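A protein chain is absent from this complex, but the other protein chains hold their places.
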Amino acid sequence: MDFTALEIAKKLNGTVEGDANVFINSLSKIEDAHAGSISFLSNSKYFHFLEKTKASAVIVSKNIKVSDRISTTLIRVDDAYAAFTQLLILWSESSAKKQVGIHKTAQVDPTAHLAEGVFLGAYVCVGPNSILEEGVQVHAHSVIGADVQIKKRTHLHPRVTLLDQTKIGAHCILHSGVVIGSDGFGFAPQGQNSYLKIPQIGNVIVHDHVEIGANTTIDRATLGSTVIQEGVKLDNLVQIAHNVEIGKNTVIAAQTGIAGSTKIGAHCVIGGQVGIAGHLTLGDGVQIQGQTGVIKNIPSGKAIQGTPAVEYKSYYKSYALFKRLPSIESRLSSLENNR
Amino acid sequence: MDFTALEIAKKLNGTVEGDANVFINSLSKIEDAHAGSISFLSNSKYFHFLEKTKASAVIVSKNIKVSDRISTTLIRVDDAYAAFTQLLILWSESSAKKQVGIHKTAQVDPTAHLAEGVFLGAYVCVGPNSILEEGVQVHAHSVIGADVQIKKRTHLHPRVTLLDQTKIGAHCILHSGVVIGSDGFGFAPQGQNSYLKIPQIGNVIVHDHVEIGANTTIDRATLGSTVIQEGVKLDNLVQIAHNVEIGKNTVIAAQTGIAGSTKIGAHCVIGGQVGIAGHLTLGDGVQIQGQTGVIKNIPSGKAIQGTPAVEYKSYYKSYALFKRLPSIESRLSSLENNR
Partner (left out) sequence: MDFTALEIAKKLNGTVEGDANVFINSLSKIEDAHAGSISFLSNSKYFHFLEKTKASAVIVSKNIKVSDRISTTLIRVDDAYAAFTQLLILWSESSAKKQVGIHKTAQVDPTAHLAEGVFLGAYVCVGPNSILEEGVQVHAHSVIGADVQIKKRTHLHPRVTLLDQTKIGAHCILHSGVVIGSDGFGFAPQGQNSYLKIPQIGNVIVHDHVEIGANTTIDRATLGSTVIQEGVKLDNLVQIAHNVEIGKNTVIAAQTGIAGSTKIGAHCVIGGQVGIAGHLTLGDGVQIQGQTGVIKNIPSGKAIQGTPAVEYKSYYKSYALFKRLPSIESRLSSLENNR
């Protein structure tokens, strides 16, 4: 696509300084930009790039001052980062290749129901009684079991697996390698240290506007449902065990694992590689640093770190002294020797 | 399926209190139960649900006392949890859709041998000289390489990969996204900081009654075999490196990783996100808390935590004092100032 700087400025409610007719055909980071590309500046540590950038246009905030030597066109907006995000969205929508139709190799059970405008890629399988609503996109090699429901405009990237009875909301995005509805990890101890598998007859319910990262796994409930509430964002390689519930708009970074039956509140922010034990309750707005290990309930609004987790600030104070333990121990020895 | 409370009581060697003829058509958690469902009570913290549950029947232990106001039918057994597990097993067996036959899209090498009653789903591939015994179920999109053996009644969920020479025992369950037999991570340092790949010509052997969670990876041995003994249970996203051996009935929670050539004993219980270094030996019955990092051999029966791991109780004593380091340091300062 080709736009002029002026056309872009209009879309972003901005104003142009410099050549308003310069053509833009790509988006770039300011340090990598070339002629024809538009970039943005919001972090002051990148301001020095402005004089030497090859970008044809740069989006900046209204209030920043720039030197006279700038040759690139500026688009002034209220919030450069937000405006650039908006431009990214416009750009990706205009370049998205909308795919439609059912690939001839797709295997669809005759009892499945596919609404208008559903796309099924090559080798996709859809099992008995599954329902795919309007605009659902299922890319190559995804496997959808029996009695699955997928609401409108949800997008499955290649090689997603939704096992029987899984329910996915509208406007969700599931990345490649996601597995939803695998058996929970439940075993009853028997004699001779062996285990009996406890059947997992529940399911997984994912609400609207959820995004789930590549190779993330979400197990079905033993009874009832594992529940991912509206607006949750899960990064890659996350593990959600059986009967877990994740509250609205909570965000979880890569490689975090949540053990069985734990309930997590709304709008929490959970770092990467965090481990949360089973049967716990975490309140709303909890913030958890990367690699933290949580083994007890956490009230709303707390920020925590460490294994086992303590309040973030306490952890930092203790850790600062942990680093100084050799000197603390020498001070102690010196007192002992001098008494 | 519909059963009466009496029919269920007979199957569980229990006795009925209340309406023995009430119909049961589903299993529920006591807090979510509705008319027609049966639940159970074993944890005393859920006892208050008994008066208000909508369950048509509840399985309870012989010795618990209940108030007069209870309207639901009770089924009294020796051990409510064990009886409910037994009921879950009966239920899931009676509702399991037994799948048979070879899907028309399955690609089976002419030299492969499929026994009676093998099920191959859509787009399954089976390579040269592979042998699938009686009752093996391989769901859609699984890929089985050359010279693979799978013993009777083992179940592969959709999208499992078994690479060449892998051997899987009987009655195993492999969940979606499992990869078995990928190359071990072995490189010989060369000049200029580069590496030469060491070919991995061994294989993986998984014995009977093993369950392997979604997206778990098990690498083939450099020479010889990576071995998972009978009854082992691996959760999701676990990593087992080349030449590892896991002893009988050991249970490993999600996202744990075990480095090359380490031998782990029988009936160990290993938490989630544990890391175990290479070339170690862990005894039988070792218990490892989540997120522990193991860098030396561990004798049988130890319970450990921390990075690097120490005995569980020692870790807790030290960690309790770690949290109090600011006060310990002030006490030290105060002594220094007062001498």
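Order of writing sets the labels: A and B. Residues in every chain begin at 1.
By our rule, a residue touches a chain if its C-beta (ideal position, glycine included) is under 8 Å from a C-beta of that chain, and two chains touch if they have at least 3 such contacts.
Predicted model, so just to flag it, every value in this text is computed and none were measured.
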**Complete:** Touching the hidden chain, out of A:V204, A:A266 or A:I288, is A:A266
**Asked** Taking the entire complex into account, which one of A:R76, A:R159 or A:H242 touches the absent chain?
**Response** A:R159
**For chain A, the residues touching the chain missing from this view** = 27-29, 32, 81-82, 85, 88-89, 91-92, 95, 97, 105, 121-123, 139-141, 157-159, 173, 175-177, 209, 211, 213-215, 231, 233, 235-237, 248-249, 251, 253-255, 266-267, 272-273, 290-291, 319, 322-326, 328-329, 332, 335-336, 339
**Prompt:** In the whole complex, what residues of chain B lie against the chain that is missing from view?
**Reply:** 105, 107, 123, 125, 141, 143, 145-146, 159, 161, 163, 177, 179, 182-183, 185, 187-188, 192-199, 201, 215, 217, 219, 222-224, 237, 239, 241, 255, 257, 259, 273, 275, 277, 291, 293, 295, 307-308, 310, 314, 317-318, 321-322, 324, 328, 331-332, 335, 338-339
